[in-house]
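Removed: one protein chain of the complex. Kept in place: all other protein chains.
Up next is subunit A:
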Amino acid sequence: MVLPGELFYHSYQNSFKNGGCASVTADLSAEDMQQQIIRETFHLVSKRDDNVCNFLEGGSLIGGSDYKLIYRHYATLYFVFCVDSSESELGILDLIQVFVETLDKCFENVCELDLIFHMDKVHYILQEVVMGGMVLETNMNEIVAQVEVQNRMEKSEGGLSAAPARAVSAVKNMNLPEIPRNINIGDINIKVPSLSPF
């Protein structure tokens, strides 16, 4: 089982001034606890070298020794799953890859900004992969197909962001000069296809 409130991704380049993070969490009733877990996890994960292993033994904070943190590091982002012993470690590692590749397909060259400005979309995609803490679908084409069905329904309703790509361009064309000033989108592109082996 992937822990409910299992997934958070991090930006350590301070896209938020508080040194913080955007987080995608399914649920956790105690919000302070949730923030604490995210901070702690970020702290643990971010100081690890790239050539160490991608598994971290569970601390007391995440539910004890049955739980492991499994993470992958893409450019400026960390994708962290917290899983119990009922999941295969390498399987989860691949699942993160599937999730990221799916994001990349859905957003067309996904970048950090996409994740921040479309956290709702990211949630919807995540829900197609992991549901209630359990691995729902692992086939990327299937996931993308589901997302496309959603997009079509949105379009038919004249939805606000008919397609993610359109939304991104809308943001980019908003004449909000501060965005490019702060963040060089070119730099932080996740560039999924050319992942360096971790």
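Everything below uses one rule, namely that a contact is a pair of C-beta atoms (placed from the backbone, for glycine too) under 8 Å apart; a residue touches a chain by one contact, two chains touch by 3 or more; residues count from 1.
Here is the rule we go by: contacts and distances are computed from a predicted model.
Per its UniProt record, the hidden chain corresponds to "AP-2 complex subunit alpha" from the list "AP-2 complex subunit alpha", "Pyridoxal phosphate-dependent transferase", "Phospholipid-transporting ATPase" or "Dynactin subunit 6".
In the full complex, subunit A touches the omitted chain through residues 1, 4, 15-18, 20, 22-27, 29, 31, 35, 38, 49, 51-57, 60, 64-66, 86, 88-91, 93-95, 97-98, 116-117, 119-120, 123-124, 127, 131-142, 146, 149-150, 153-154, 157-162, 167, 170-171, 174, 176, 178-179, 182, 195, 197-198.
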